[in-house]
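Complex shown without one protein chain; remaining protein chains in place.
By letter and in written order, the chains are A and B; residue numbering begins at 1 in each of them.
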Amino acid sequence: MELTQMESRQPPPVRRLTPGTTLKSWPSARQPASVPAPELGQTPAQQNGTPLVTTKRTEREIVPTIDRMHVDEVSIAYGQKLAVRSVSLPIRQGEVLALIGPSGCGKTTLLRSLNRLTELTRTASLSGRITLDGTDIATLEPTTLRRRVTMVFQQPNPFPMSIFDNIAYVLREQARRRPRKGALRPAVEDALARAGLLEEVKDNLDHPALRLSGGQQQRLCIARALAARPEVLLLDEPCSALDPQSTKVIEDLVVKLREEVAVVIVTHNLQQAFRIADHTAFMYLGELVEYGSANALFGNPRQQRTRDYISGAFG
Amino acid sequence: MDDEFLEYEEPAANQDKRAELGLGALVCLVVFVLLAMLAFVLKEAWPAFAHNGLSMFFGSGGNADQQLQTIFTAGSENHASNLFLRAWPIVWSTMLTTGGSVVFSFVCSLFVAVFMVEFAPGWLQRVLEPVIRLLASVPSVIYGLVGVLVVVPFIGNHLITQSEKASVTPVISLSGYSLLAGVVILTVMISPIMIAIFAEGLRSVPRGWLEGSLALGVNRWRTFWKIAVMSARPALVAGTVLATARALGEAVMLSMVAGTTAYAPNPFDGLIFFFEPSRGIAATILQYRDDITSPPFERTLFAFAAVLLISAVSLSLLGWAAKQPQKRHFNVGGIV
Partner (left out) sequence: MTSSTTPELPKPSPAPRNAGERRGPRESSSSWRLTDRLGLALAWVLGVLFCVIAVAIVVFLAVQGLRYLHPSLLWTNPKVSNTQRGSGGFLDPLLGTLIVGVISLSLAGPIGVGIAVWLVEYGRPKLLARLVESTVEMLAGTPSIVLALFGLLIFETKVTGFLSAINGGIVFGKSCFIAGIMLLFVALPYVVATVREGLQAIPNHVREASYALGKSKIATIRRVLLPSVRPSVITGSMLGFGHTIGDTTIILLLMGDTQVLQGVGHVPLLGILRGTGSTMTSYIFDNAPTGDLNHPQLAYAAAFVLLLIVLALNLIVDIFARRSRELRWS
């Protein structure tokens, strides 16, 4: 496999509650609304003012926002096929931006273009402009960019090393001279603390990372991404491979992290998006259909398509 | 009437049972033959071992070639002294040639495999694969021929100075048939084996790790080197071990380019060390192949063969065992 020939990943299909899952494992506040399945094109219970999602938003403080990245009229094509059409979005530190939409709508492609991972696919081409703190990211070295904009993937992928080495990996590669282990320890522990994992692994830093549970591995990946001290953190459906307990932990973590980094999260789980997002962008077939604050978009979407998607009419 | 047209098919169970027994018997036969080979070679070699002990290989004293001559002319093994042999020069030559070529080949093969899998432009990648396959399939006698007609004269005429030749004339003659020629050509011969196995291992690294490393801002070279090479370690071990087994058994090429005297190259001779002749175990057996009619000589040659067989077998088994964990290693914790 060559890195330069990796095809774009197809986003996984939307997950439904499988028959075997017991609702007992879901805290009651998170049960999806029992709205009768609407026919396509019809407005559902919405008309009498009931909100479309009934889960509660995670508690949070209001923090000042700082503009970090700007996406300007960006279109991305793989060969002849347009995956993203002319999307413009702001990305700010202090808030969580959720990208939602059905499979194949281009949200993952857009996310990957933010740290230029789309370039790994030879047939990919991009028009438009993405800026980071005012600089066009196309003019930056990819390695520099990817340290300032780090990414956490859907499948936890800790390296086959110890926990310590996983976090220290980035620090060792960034440094001019190979730092001693003792010098790295504070930074490693700080990253683990910011990811909420330190307490659980404090005494076992030299154990292999692959022995952790799925949720712990994903938090390790988040810690690893944070160790690079990025300005923007990209999360590509980070909880889709995890159990609900781990999901909750990571969601709380993401809300807390938004104070230090700008967070962009792609998710197909609408309840999750509502819980954690400050702003939400709904994409469909590559277009940005609607963008707004989470309350506005979920409570009172202005576009019919958004309404249909959120009420479960398609996707 | 219809019965004539119906094919009588034996009940499936009977067919299968016979087939399984038949194939099983075949398989057992082959295993038996090969284990018998091991046993027979060791049995034939035993008298020589018994007489000389380990110092047959690791002790030195006297000229090994002369000792071999004595063994040959002795004609019978009634006298224990007929089997006397101190073959350290031969063993040392084998160790040098094998060790040297494996070390050089490992480095070259690793870089070429990394290059081939990841960093070569497409057209070069498509060229390299058949090239490596070609190098792997050239018969060793052709390597030997090219070696003796090109490499040996080059070394003899251009690399060794006259004064160097003069300085060793009483003992040996430096004519280009040398350790250097043997190691260089052997490196080229065993590299394709390593490259093929390394490349296979490198290609099967889970892409999640490579993508994850790139997404942290580590550049392609370091990503590939640190992550891919590290996780392809089983393949590295397997390739090295199998190439070593191949290098150990090489007789034809080495007998054509590395000289025909049993001499232990001396590292303390400085540069001359590389130009000294070195005839290894396999080449020795080949050289004396016609003298096998004399029983004590036969025992001695089989002793050499036993050494080769045991080393090669152990290495092959090691290589096979090293290839096994590759699948297990990656299916932990939900990766891939």
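Keep this in mind: a residue touches a chain if its C-beta (ideal position, glycine included) is under 8 Å from a C-beta of that chain, and two chains touch if they have at least 3 such contacts.
Computed from a predicted structure; not experimentally measured.
Contact with the chain that does not appear here is found for just one residue of B:V103, B:V138, B:A166 or B:L271, B:V138. Looking at B:S178, B:S213, B:T240 or B:S255, the residue that reaches the missing chain in the full complex is B:S255. Taking the whole complex into account, subunit B touches the unshown chain at residues 10, 12-13, 15-16, 18-20, 23-24, 26-28, 30-31, 34-35, 37, 40-41, 44, 108, 111-112, 114-116, 119-120, 124, 127-128, 130-135, 137-142, 144-146, 148-150, 188, 191, 219-222, 225, 242, 245-246, 248-252, 255-256, 260, 282, 285-286, 289, 292, 301-302, 305, 308-309, 312-313, 315-317, 319-320.
Everything below uses one rule, namely that only the chains that are shown with their structure count from here on.
For the pair subunit A and subunit B, the distance between mean C-alpha positions equals 52 Å.
Against subunit A, in their complex, subunit B makes its touches with residues 117-118, 203, 205-220, 222-224, 226-227, 230-231, 329, 332-335. Residues 1-3, 6, 115, 117, 120, 143-148, 150-151, 153, 155-161, 169-170, 173-174, 210-214, 217, 221, 224-225, 228, 241 of subunit A are the ones touching subunit B in the complex.
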